[in-house]
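Take this structure first; my questions come after.
With one protein chain removed, the remaining protein chains of the complex are shown where they sit.
Chain IDs A, B and C follow the sequence of writing; residue 1 opens each chain.
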Amino acid sequence: MVHKKQLKVAVIGGGSSYTPELVEGLIKRRHELPIKDLYLVDVESGREKLEIVGALAKRMVEKAGADIRIHLTLDRAEAIRDADFVTTQLRVGQLEARGWDERIPLKYNCIGQETTGAGGFAKALRTIPVILDICKEMEELAPNAFLLNFTNPAGIVTQAALKYSKIKTIGLCNLPIGLKMQIAEFYEVDVSKVDIEMIGINHLNWTTRIIVDGEDVSEAFLLKAAGAKGLTMKNISDLEWDGQFLQSLGALPCSYHRYYYMKDAMLAEQLVDLQTEGTRADVVKKVELELFELYKDPSLSIKPPQLEQRGGAYYSEVAVNLMTSIYNNKKDIQTVNVRNNGIIPFLPDDASVEVNSIIDADGAHPIQVTKQVGPEIRGLMQLVKAYEELTVEAAVHGNLKAALQALTIHPLVGNADTAQLILNDIMEQNKPFLPQFQR
Amino acid sequence: MVHKKQLKVAVIGGGSSYTPELVEGLIKRRHELPIKDLYLVDVESGREKLEIVGALAKRMVEKAGADIRIHLTLDRAEAIRDADFVTTQLRVGQLEARGWDERIPLKYNCIGQETTGAGGFAKALRTIPVILDICKEMEELAPNAFLLNFTNPAGIVTQAALKYSKIKTIGLCNLPIGLKMQIAEFYEVDVSKVDIEMIGINHLNWTTRIIVDGEDVSEAFLLKAAGAKGLTMKNISDLEWDGQFLQSLGALPCSYHRYYYMKDAMLAEQLVDLQTEGTRADVVKKVELELFELYKDPSLSIKPPQLEQRGGAYYSEVAVNLMTSIYNNKKDIQTVNVRNNGIIPFLPDDASVEVNSIIDADGAHPIQVTKQVGPEIRGLMQLVKAYEELTVEAAVHGNLKAALQALTIHPLVGNADTAQLILNDIMEQNKPFLPQFQR
Amino acid sequence: MVHKKQLKVAVIGGGSSYTPELVEGLIKRRHELPIKDLYLVDVESGREKLEIVGALAKRMVEKAGADIRIHLTLDRAEAIRDADFVTTQLRVGQLEARGWDERIPLKYNCIGQETTGAGGFAKALRTIPVILDICKEMEELAPNAFLLNFTNPAGIVTQAALKYSKIKTIGLCNLPIGLKMQIAEFYEVDVSKVDIEMIGINHLNWTTRIIVDGEDVSEAFLLKAAGAKGLTMKNISDLEWDGQFLQSLGALPCSYHRYYYMKDAMLAEQLVDLQTEGTRADVVKKVELELFELYKDPSLSIKPPQLEQRGGAYYSEVAVNLMTSIYNNKKDIQTVNVRNNGIIPFLPDDASVEVNSIIDADGAHPIQVTKQVGPEIRGLMQLVKAYEELTVEAAVHGNLKAALQALTIHPLVGNADTAQLILNDIMEQNKPFLPQFQR
Partner (left out) sequence: MVHKKQLKVAVIGGGSSYTPELVEGLIKRRHELPIKDLYLVDVESGREKLEIVGALAKRMVEKAGADIRIHLTLDRAEAIRDADFVTTQLRVGQLEARGWDERIPLKYNCIGQETTGAGGFAKALRTIPVILDICKEMEELAPNAFLLNFTNPAGIVTQAALKYSKIKTIGLCNLPIGLKMQIAEFYEVDVSKVDIEMIGINHLNWTTRIIVDGEDVSEAFLLKAAGAKGLTMKNISDLEWDGQFLQSLGALPCSYHRYYYMKDAMLAEQLVDLQTEGTRADVVKKVELELFELYKDPSLSIKPPQLEQRGGAYYSEVAVNLMTSIYNNKKDIQTVNVRNNGIIPFLPDDASVEVNSIIDADGAHPIQVTKQVGPEIRGLMQLVKAYEELTVEAAVHGNLKAALQALTIHPLVGNADTAQLILNDIMEQNKPFLPQFQR
């Protein structure tokens, strides 16, 4: 791809409210990443949003004087054909389905979250067939393109794509870059001075080393992190980590770990929220409505600052960083989701893992971790990865047995009878989106 | 050891109510296993029981006309010196401590059980230092003897002995033989016609193949097992397995799996019991009192049938089978706890695992499993083994960090704050038995 | 298979001079192994031999009063249909081809041997397609039968069958039982008193433990083995092992190891033999002529003692032992060639390995080795296994690149240019037997 003069990028789910973020990023980096054609593609039901956000994108490009052509289309094949990068930010079943994912588990006193636990499981069942369909289309129309997958549960979806397709797929999350930014703020240094070593799987990774300006501050930072505010994602409750617990863990858990290590407290909070403001889907729906109202304004030709409230901070940063490093054969380090192949020796070779990787023209190459983690981290990672394997199997083959076992062993469910009840509800509610189980 | 004419066996915790069962077994097999000296050793606080049960043992031997000399002693070294087999059936802190193990977790709505969960954890902390002390004494006084460890949590205790001592240690449980007996009853065949393949760790193993009279009945048996009564140990509530669940699992869980797969129902039952009959320790205390009353009767010279209500069915069978096969270099198959060394490829090499093994003069040699298990079994096994590793580390080195992480990741605890509370209570209550944490 | 009343056995290459040995074995064990139908099948060019040896077999059965029906046929499908066991003792290209295997390498100063080195390589290329064809036929006509493969190079052929077919295949060699017999003679005990632990691959395995009458004599035996005569197969020169070398190895090499550890001396001997008596093929041709003359004698109705000079001692023992243990679900230990699956952790999972295994109705289940071998054994085993993998790839797919690399890395070739020259000769000479390379 190096030296190619005209890049084509296809954004599946291009009508998303996040798109202006991505467009802004592409504009900023256009001197390093010469994109000629940006295809925003969406489904029929998203046509209106696509047109609104597409019009804004065009105004942004024009105002910036960037030589990027924005294409709006419902024809996915047209968008994919000969693309260099395909990114996915689609949401099967829209925010309504997210609401189901958050509410069904809560009926049974289980965490309701769209990327982990029973909610993430349901989302995986809906999403994986669509992503594999995109992969298939890419194999035909753009076999050498990279698939940059943002769609959650990103680790599981990426694992399915890596296992069932030959397309070069990299799974992305804004959590690693977010943590680097937070550490940079803590230490009041530029983010380029911060190196972190993450090991784990998407939304369940541990930061085992933190280097600031060449100095290893890992232990010191754990002391700071206990009780600290701000070390979390916008969409996750900011419960404080206990100091003794962090010391005993010897690594920094990620935001989503609260659902595991503080399961009961998080559940209690979700149950209260449910009675008051509703689930996160309800909140996001309102935010999105407001955003699209803003986007409609023909005088708006930059990314509106309100978008930053939406929760996807640095999303554009992540995508554009990755494309730029691949295009320029940069060989820098980014934390992404790739096929394991032994880099985490206690997980299966075909697992997707989220680890520091060298990014070059060929994609992402994991770097050996500096210190192997102990049983306190290993055990949980193995269990959740086993759940993920079962979920991929269930989603791809419509395998109900695997589905029941996936939910049963997930730490956020953990009872066979509860798993069966939740599974019944998921199947019932998501029926239109789960053709693989109708066979 | 083959051809040796005079065997010496030391039973640590010889004052246990189980001893008559063992003595009966040794008498029955004396033509295959020529034991000359049987040392029953106990601690000062168990002197009275030792004398009662020892007197009964002597009467049993005499009545049978067996040439076995029974020795009663409080001097452990005397018992161990030059022994061929050392068996452990000791209970650090007696039934009173068992009561703590069962009650403390229940305070925090967690399963209270003496071998698994937070209860098993506490028992491991108390027991491992004592077992390692026995190992050390054996290294000096009987370096070639086998240690047959029955003391629970047998898997964790065995792992500690295998890791921190060179003594040839084999961990035992009556659950495998119990299942074979139950299957034999179901099919109305002699137990010699039943082969089972178990894979897992102590009190968390799965039966993946069942052969009756040369025919593979694995799938058929899963259908029978759903809803069946009787497929459990005496000390575990006989909740029925759901048919669909068993089918999706594709293997037969063990009795103790109920604490995992039916966690909430088991917890509810324990909480009710606590209000009515007390915990299992309370029940056992009464049974033991009655047994020792029986044992005192000088006219009793056989194992009283009431002992079978006690819960340790086949315990003698297991111990005597193992000693006989070692002594006679039999090369038959028994399911025991041994060092993994790759036989379960997804567990650490130094883990103890419970698998089918060839028993010869050299000890136990695991047999390769016929079919590797899937993620539904693998994930849970890995997590609980990780807990076990942390528990061994905590118990051996008085490592509080490992202790907190062990409880945090255990599926029967699963919250960091609950783990901390339970740990505090355990440390407080068990203080006299936990010298390793006083340093 | 247990309890089945009428067993059918098919012997591919039934016209071999070895057949009377097998028939004798089946007659002796008929009370344990109730074979009803024994099919001797051969190819057109072997029709005469088949008739001679078949007639003898019938006389043997009749004389013994055994209820076994002997069938002679050129129709392989008829023989295989519904068989319980299929054994292979075929030789593609007959002894003439063996002569090529022995002579071609010698032209280039490389060991010429029919099972190892360049000779074994050529034999594998000829044989594997035929064996896979048999497997395919079995998949159709006798999918549950066991394939007992004696055809050399047995390890490579077995690996191909295990990798490219679902037929239950076990590879056999008389070397393990031969060693047990020799040890029994040394110690003047019955062979049932001898246990050995072998680890390795066919014709390259090491005996790491020797137990006689329950006592570990491993080290003592190494001292005896140095300089001893008789510790070899009939067909391998009886060069003495050096004592210091055996001590440094810490294990007993097999007969075929002479080609590796004593490469130059063995080569020198082969070159002398070539000038005098010819190669082993020439010798065997004469022996066979004499044997078939004997077989023709209508008054002969037992296995003639001269057969024992032929080199296949205990061949019948091995085959019959295996069938008997499978049929009777015996669960005894035999040393056979099976899929590795981690039992030798430093070889690929799909490698065939020759190790102690439990034999039951389901086949062969490897037992974990007692002590892992060191680099002195590991390195050589890995290299030769790599050669074997390449050979299987070459033989199955007609892959010339793999063929050249196989010969290049083999320790008995070891130069790229020599490898190329030998390969050219092999391809030229064996053309009619290597259709896979004509595509």
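General remarks:
Basically, a residue touches a chain if its C-beta (ideal position, glycine included) is under 8 Å from a C-beta of that chain, and two chains touch if they have at least 3 such contacts.
This structure is a prediction, so every number in the text was calculated from the model and none was measured.
Considering the entire complex, the omitted chain makes contact with A, C.
Between the chain not shown and the residues A:R47, A:K107, A:K166 or A:K331, the one that touches is A:K331.
Only one of C:P143, C:G379 or C:P435 touches the absent chain when the whole complex is considered: C:G379.
Considering A:E32, A:E48, A:E185 or A:D213, the position touching the chain not shown turns out to be A:D213 (whole complex). Remark: the omitted chain is touched by one listed residue; of A:Q6, A:Q306, A:T370 or A:N424 this is A:T370. Hidden from this view is one chain, which touches subunit C at 242, 244-245, 247-250, 260-265, 346, 374-376, 378-380, 382-387, 389-390, 400-402, 404-406, 408-409, 411, 414-418, 420. Interface residues of subunit A with the unshown chain, by the touch rule above, are 1-3, 195, 211, 213-216, 329, 331-333, 341-343, 345, 358, 360-362, 365-368, 370.
The criterion applied here is as follows: only the chains that are shown with their structure count from here on.
Taken pairwise by the contact criterion, the protein chains link up end to end in a single open path, with no chain closing the loop. Shared residue numbers account for over half of those found at the interface formed by subunit A and subunit B, and the copies are therefore classed as meeting with the same residues.
Each chain gets a centre from the mean of its Cα atoms; for subunit A and subunit B, those two points are 45 Å apart. Contact with two or more other chains is made by no residue of subunit B.
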